[in-house]
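Questions regarding the structure given below will be posed in turn.
For this view, one protein chain was removed and the others were kept in their places.
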Amino acid sequence: MKKIAVFTSGGDSPGMNACIRAVVRTAIYKGLEVYGINRGYEGMIEGDIKRLYSHSVSNIVQRGGTILKSARSQEFRTPEGRKAAYDNLVKHGIDGIVAIGGDGTFTGAKIFFEEFGIPTVGCPGTIDNDIYGTDYTIGFDTAVNTALEAIDKIRDTAAAHDRIFFIEVMGRDAGFIAVESGIGGGAEFVMVPETKTDLDAVVKSLKNLRKTKTSCVIVVAEGDEEGNAEEVMAKVKTKIKDDSKEFKVTTLGHIQRGGNPTARDRVLASRCGMAAVEGLISGKVNCMAGIIHQEVVYTSFADCIGKTKPINEDQLKLLDILSI
Amino acid sequence: MKKIAVFTSGGDSPGMNACIRAVVRTAIYKGLEVYGINRGYEGMIEGDIKRLYSHSVSNIVQRGGTILKSARSQEFRTPEGRKAAYDNLVKHGIDGIVAIGGDGTFTGAKIFFEEFGIPTVGCPGTIDNDIYGTDYTIGFDTAVNTALEAIDKIRDTAAAHDRIFFIEVMGRDAGFIAVESGIGGGAEFVMVPETKTDLDAVVKSLKNLRKTKTSCVIVVAEGDEEGNAEEVMAKVKTKIKDDSKEFKVTTLGHIQRGGNPTARDRVLASRCGMAAVEGLISGKVNCMAGIIHQEVVYTSFADCIGKTKPINEDQLKLLDILSI
Amino acid sequence: MKKIAVFTSGGDSPGMNACIRAVVRTAIYKGLEVYGINRGYEGMIEGDIKRLYSHSVSNIVQRGGTILKSARSQEFRTPEGRKAAYDNLVKHGIDGIVAIGGDGTFTGAKIFFEEFGIPTVGCPGTIDNDIYGTDYTIGFDTAVNTALEAIDKIRDTAAAHDRIFFIEVMGRDAGFIAVESGIGGGAEFVMVPETKTDLDAVVKSLKNLRKTKTSCVIVVAEGDEEGNAEEVMAKVKTKIKDDSKEFKVTTLGHIQRGGNPTARDRVLASRCGMAAVEGLISGKVNCMAGIIHQEVVYTSFADCIGKTKPINEDQLKLLDILSI
Partner (left out) sequence: MKKIAVFTSGGDSPGMNACIRAVVRTAIYKGLEVYGINRGYEGMIEGDIKRLYSHSVSNIVQRGGTILKSARSQEFRTPEGRKAAYDNLVKHGIDGIVAIGGDGTFTGAKIFFEEFGIPTVGCPGTIDNDIYGTDYTIGFDTAVNTALEAIDKIRDTAAAHDRIFFIEVMGRDAGFIAVESGIGGGAEFVMVPETKTDLDAVVKSLKNLRKTKTSCVIVVAEGDEEGNAEEVMAKVKTKIKDDSKEFKVTTLGHIQRGGNPTARDRVLASRCGMAAVEGLISGKVNCMAGIIHQEVVYTSFADCIGKTKPINEDQLKLLDILSI
């Protein structure tokens, strides 16, 4: 292994820059040359590749977004696209890759490895935390804290006006952000795709609201099976038949993707980035470097993609108890 | 003047608590008894009134929302409602009122004063900044900074993905939040109700986008005459006829109302609160205490309601120049 | 078990309120009566004890500090003090205790349990993270993020002026805050009590500074064996003999103890609080409820106090590599 490349792909997440920095500096420390590929697989196909140095990643550890930019590539799904990408890597003499991203990124990396055999290690970069093989993904902690700060702000106004707020957080397939921001924000209910949402229980509880508390915050993961926050609110409103209650919806949206990463995300990103380079050198490839129980663990791309990380049952139980 | 009451009414805004604290402590300092009315005119009608002490307002200067809660009252619009409110004030011996809120609050206060003659001074508590008689309203600075932090976060992800973002900020009738958060956030365009939005210019500019910059942030005040952010985006998308560009919409919503007030809002709220009590004592009533050019100014409720505060033309010009 | 009491003791930490809330609501959910003891052992001796209800802990999950206040008690170190405390518990019929705090708190709880046999479970509330039996302590994540945000700010000014900054973070006996904020903040060096600090290596590195980077951030745990930040800076300055370099010291101090807890701390605090009550009910007593590898673990007070939690070696290695 002499020259490696690093790229970010899929939805960006806070901490990707810290991860790029760790990859670059670990590679240099280990005597490797390192290159950055812009805009993920798209840039690999176009040959948008440049040499990176230690100073190229100065002063980025604290920044959201990704200096290598990110994109989703249709062309990489075709054999022609992947061949073009491979040719560009060969042209630069690159013999190892670090791919920072989520499910889609790793699916591409797996096929690419199977077809062309270029050693690849992944780093789990996505705010959704829905990747098997790591306790947390890079960006999740920041996204949860961003959601939480928004919930804190909304509670101020909910309490001032005795209102019922439905707050939609990101999570098309997974409720991790919803559960942690819901517990942290003192939400009365959290609705996630992993569990059946009982709207009648919500309605019953809201009817009793005025007795002990007068405002209410309900966190809805965008992928809940009852719909997004707007839809869930409409259903609840129809069921409750009480015009005296004021319902409001806030969709947090893309603010959850940006912002300076938290300490936890910077440390996680740094450790994963270093582990990815060490994996490439020591031959642990076609896999992702994650952190489980505070130790580095390499999990095959096949498992990362194929297995599901369950939501913590203790936390769901906690939510029920703490909202009394 | 021996006993005064204070209440908050209309949409809540960060700094209302700092204002309540200033009213209470100035009143006590001046030898007055002071009462808090819960939920604005609604609580006045219901007699939801309690004595406040210096310690009642300890540790609230930094909190969003309002400890006195806020509401909009239909009943106060009727003569019967106002009579009931008046009777409750008489019952408690209250001979002066501080009303913290916006246009609607002052309209109610003006009628009430004309009917019953209870001396009233207002404090400008609203995030929208659309009140004549004060350079800034209490809560505006916090709302702008909240919007700005959200725009900063979204720029991270916009830049990472070369996307065009339409960000909707509050402002049904006024573009103050949009203009200041747009300048501060380095927005390429800002759309406000006060000026004609030229969608063709936006489209033309977006077509040239890839040459010098690849992402774009457009701030839309919710009350722009071309519609809200979702509607404006749809119009632009239709006009631009370019599928390669990715458009996204984020509506910041109620997070703009909450949160710990900024230094500027706490100082402004404290000064207005003190001035309101001094106004009551010195007979400057049926008016609002605002700060113009760093000095306390009392403006009649009639002017506060009837006159329009214009948007700063220099700032609009600035936006055009800085987005090149 | 019918009546339990909860208190906070030792240095306060962000998340203590979230923990109190979880204790109170879990207890009520399980059918227990719950009491709050003010100011730790001090209040137990004085009988400063009051009943807590579900609404007593509303709207505190997001607040720093502790609504039960905290103190260090000399009197509790005497048999007479502990006897007085015991009598007060008996008077209120309290048959179980949750003690939120650190080493000193658990030492007191252990003796108290041995003398009087009142079942006690601890929750790890301290920013220092130096408690055996839990991956993280309540408040640590917030303290690290507070330190990190300060480091980010200081990097701005360090970079603008080409300065060398020594930043002192809390940690009398442990370098956890220093290591995580150092990695996260991109520090060039981190000095901690657990490892020998090599000042000559620092000096050598600083001499080479101008070549690749022009500013430098060094994080010093207050308990480093070479001294606090001021002392370390003086030593380095003496050794380096180069007047062209500008050295600055910033001691972050008590800001690290306060502030709204992060999501991670709120969730951790909530889980520990619930687990403590469940421990009391199920007879797991004279121990602390912590979270190890995402699961609740009960560790005897003897082990919590007697065993040392080591610093993560991987992280120290990471620091060396990432600062090149």
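A few notes on this one:
Just so it is clear, A, B and C label the chains in written order, and each chain counts residues from 1 on its own.
The criterion applied here is as follows: a residue touches a chain if its C-beta (ideal position, glycine included) is under 8 Å from a C-beta of that chain, and two chains touch if they have at least 3 such contacts.
These numbers come from a predicted model, not from an experiment.
Every shown chain that the unseen chain touches in the whole complex is listed here: B, C.
Considering the whole complex, the residue from B:A109, B:M274, B:M288 or B:C304 that touches the absent chain is B:M274.
Annotation: of C:V121, C:I154, C:V219 or C:L318, C:I154 touches the absent chain (contact as defined above).
Within the complete assembly, residues 18, 21-22, 25-26, 28-29, 54-55, 58-59, 61-62, 135, 141, 144-145, 148, 152, 155, 159, 180-181, 183-186, 212-213, 260-264, 266-267, 270-271, 274, 293-294, 296, 312, 314-315, 318, 321-322, 324 of chain B touch the chain that is not shown. For chain C, the residues touching the absent chain in the complete assembly are 8, 11-12, 14, 16, 63-66, 69-71, 146, 150, 152-157, 159-162, 165, 248-255, 257-259.
Note that in this section only the chains that are shown with their structure count from here on.
Taken as a graph of touching chains, this assembly is arranged as a line, each chain contacting the next along an open chain of partners. Here chain A and chain C face each other with the same set of residues for the most part; over half of the interface numbers are shared between them.
Core chain by CA centroid proximity to the global CA centroid: A. Taking each chain's centre as the mean of its CA atoms, B is the chain most distant from chain A. Each chain gets one centre point, the mean of its Cα atoms, and the points for chain B and chain C are 39 Å apart.
Centre-to-centre, using mean CA coordinates, chain A is 35 Å away from chain B. Distance from the chain A centre to the chain C centre is 28 Å, each centre being the mean of its Cα atoms. Residue positions of chain C touching 2 or more other chains: none.
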